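Here the complex is missing one protein chain, while the rest keep their positions.
Each chain gets a letter, A, B and C, in the order it is written, and its residues are counted from 1.
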Amino acid sequence: MNDFSQRAHDIIEAGRSLYQMGLVPATSGNFSARLADGNIAITVSGRHKGRLTEADIMIIDAEGAPLDARTPSAETGLHTQIYKHFPETGAILHPHSMNAVLLSQRYPDFVTLSHYELLKAFPGITTHATSIVVPVFANDQDIPRLAGKVQTYLENNDAVYGYIIANHGLYTWGRTMADTLRHIEAFEYLFACTLHSGG
Amino acid sequence: MNDFSQRAHDIIEAGRSLYQMGLVPATSGNFSARLADGNIAITVSGRHKGRLTEADIMIIDAEGAPLDARTPSAETGLHTQIYKHFPETGAILHPHSMNAVLLSQRYPDFVTLSHYELLKAFPGITTHATSIVVPVFANDQDIPRLAGKVQTYLENNDAVYGYIIANHGLYTWGRTMADTLRHIEAFEYLFACTLHSGG
Amino acid sequence: MNDFSQRAHDIIEAGRSLYQMGLVPATSGNFSARLADGNIAITVSGRHKGRLTEADIMIIDAEGAPLDARTPSAETGLHTQIYKHFPETGAILHPHSMNAVLLSQRYPDFVTLSHYELLKAFPGITTHATSIVVPVFANDQDIPRLAGKVQTYLENNDAVYGYIIANHGLYTWGRTMADTLRHIEAFEYLFACTLHSGG
Partner (left out) sequence: MNDFSQRAHDIIEAGRSLYQMGLVPATSGNFSARLADGNIAITVSGRHKGRLTEADIMIIDAEGAPLDARTPSAETGLHTQIYKHFPETGAILHPHSMNAVLLSQRYPDFVTLSHYELLKAFPGITTHATSIVVPVFANDQDIPRLAGKVQTYLENNDAVYGYIIANHGLYTWGRTMADTLRHIEAFEYLFACTLHSGG
């Protein structure tokens, strides 16, 4: 397989997993992976995320410009932003996590995840005796404006592993798709604990 | 495959999905699809909805009269009504959604779904900054009488994507079966958010 | 297949379904089916209910006496009682339903299920505008004593579709295994509605 096919395969398999977890209902969500040449493989807008094929994945450049006539996800600007800010990032997943949505209603500014062993799923965390902060941004159909708020946050904070868009979902990323899926599983677990513990 | 077989295949696959989602327990629910000639393929009464075969699907005309000796779903009149009112509708799904049932106990008149990104799963909605209203009708074994109440509502409201029958379930429809399944997934997600957020 | 093999096959498939539904964890639960000769096929004590084979199913007579050297379920007396009281019963399922357990803590005497469309899954019920009562019996390791209490109830009540043993599980039955599985699905749905509605 060439580089695009390998990254497309990663995206297809990730979509199948996330759909089975109930995280991308009704064609929602979008996924991407960085190619070796710096371009980005990203899901075409509006496709069923549990049954993706290579034809549902297109290539954009690092600025988000499509390399063919199709329309990438409306939220492409949030993907290119993350790849620019975190040069080591290889994959991004954006599910419409219901747990993230419910938490954003309870905590409109940020969610703090504290003292769970599973925090060690995130890079650089070696003890449960710590906290991570997941910022919550108000939803906005104006993606450049939303990206501006995310940018300000990223530039002023370290150790950001993901963020929530209120009543919308989660963005998380990692060095590889496997790492990014591990972050999804960790966030879902920690979000559910936080919701159920009332904490 | 001929037209009937294609639409029957859509219904069979939809039934399998909805059964796996827990939406049609105990032979409940009923499904239909409009044929090219204006007749309607619809599930025979009382069959297991997760294991349908073509033999469990019959043809009725646009008025609901069966074209063979079998008995269509008792709620056939609710299907023919939707096909008449929405000429573009190609498929209807009626699951016994527990989320819809629980919401109907909390909101006996209508459920308002507001400000969720997933609202964009419904046709014509391009922003989360909106609301949709899902009417709730009291359950009634007298289907013509129930259909009368639905008719009054449909004639007096735009942008109706589905309705709830209290303590019973959800009706939703779409241009194709894929569209209708997308509406099911969106409603289930939005109903669950509404139940869990207390909103 | 001979009669025993057919009924054993029914039991094996039912076990697989109930295990997947989470209703028979940790080798719990027991199942039976009446044979054409009046004997009863029943699960051997202590087997994994999601992976039954014919070797895990034995034959007892109508009084509960084993026809080979193996030990049938400890609760065999509750099965033979139901077959005697309801001559039309062909199959019995006893899952350790968590919903039944939680309801028994809230309602130690009986659970009333009212006004749900899904009540029509039970034989003879043709409208949602009704109620059924599910008696709750205190758990007892003395099966004859427990059966005595069940007997008194059955002799004094009509339209009994199942009963709950407190902190233990559900017994339900039907003409065929398919009917009994339909009752399981209906009870699980109605129990969950009742728990979540606080009703």
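Heads up, the rule we're going with is that a contact is a pair of C-beta atoms (placed from the backbone, for glycine too) under 8 Å apart; a residue touches a chain by one contact, two chains touch by 3 or more.
Being a predicted model, the structure only gives us computed values, none of them experimental.
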Partners of the unshown chain among those that are drawn: A, C
Among A:92, A:132, A:160 or A:186, residue touching the chain not depicted: A:186
Residue in contact with the excluded chain [from C:39, C:167 or C:197]: C:167
Identified contact with the non-displayed chain, of C:105, C:131, C:157 or C:176: C:105
In chain A, positions touching the absent partner: 115-118, 121, 126-129, 178, 182-183, 185-186, 188-189, 192-193, 196-197, 199
Positions on chain C where the hidden chain makes contact: 25-28, 48, 96, 98, 101-102, 105, 139, 141, 165, 167-169
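Quick note on the criterion: only the chains that are shown with their structure count from here on.
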Chain contact topology (line, ring, star, complete or other): line
Degree value of the rotation bringing chain B onto chain C, based on Cα positions, nearest 5: 90
Distance between the centres, which are taken as Cα means, of chain C and chain B, whole angstrom: 32
Between chain A and chain C, centroid-to-centroid distance (C-alpha), Å: 46
Per-residue multi-chain contacts in chain A, two or more chains: none
